[in-house]
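One protein chain omitted, others in place.
Moving on, here comes chain A:
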């Protein structure tokens, strides 16, 4: 019996699709949660009172200085020793979200700090309160500023989702490896998986550029 690659692909379609779905959910969840957390991190880094700022600064430096794989392993193995029992999927997403939040936090801080002081002063001068200034003047400018780097971070999260295969989450890479161990078609299936990751990240990149164009300020 000699099955070609396409036949094997057809046979393996269900686990691979499930793997792809898992990869996408892991990435989406960690990007969304990480971004929401990251915005708060960025706000604390920019506007927080000193003790809070130091605390959050310590958090981001620590997380950014740690390999993502270590975060994933720690989240899965170490948290259970202190009584927080997470499944591999939850532990993995948590690790990635935390990682994402420290990066997004830095992006947000950088974007906010790059806005000239005069913007805040002009907003104050017409009587805006700080929340209003943030919502209508600083936020929208920071968003545009941070968008390209944020798209990069999102793509990084998709790539980092492969690390969850180590703790046994059935995402695309692990499913691919399982298929390969049955079919020994390593070149074909790795290439296929790589292609899928490329498509996802290419899509994210295109989406980012689309949003950039849509929100571009005429000049």
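Convention: contacts are C-beta pairs under 8 Å (C-beta built on N, C-alpha and C of every residue); 3 or more make two chains touch, one makes a residue touch a chain; residues count from 1.
The rule we apply is simple: contacts and distances are computed from a predicted model.
Novice: From the list "ATP-binding protein", "Probable septum site-determining protein MinC", "NADH-quinone oxidoreductase subunit M" or "Multicomponent K+:H+ antiporter subunit G", give the UniProt name belonging to the chain omitted from this structure.
Specialist: "ATP-binding protein"
Novice: Of the residues listed, A:26, A:68 or A:137, which one is in contact with the missing chain?
Specialist: Per the contact definition at the top, the residue touching the missing chain is A:137.
Novice: Touching the hidden chain in the complete assembly: which of A:18, A:57 or A:124 does that?
Specialist: Once the missing chain is taken into account, the touching residue is A:124.
Novice: Can you list where chain A touches the absent chain?
Specialist: Chain A touches the chain not shown through residues 116, 118-119, 121-130, 132, 136-137, 140-141, 144, 217-219.
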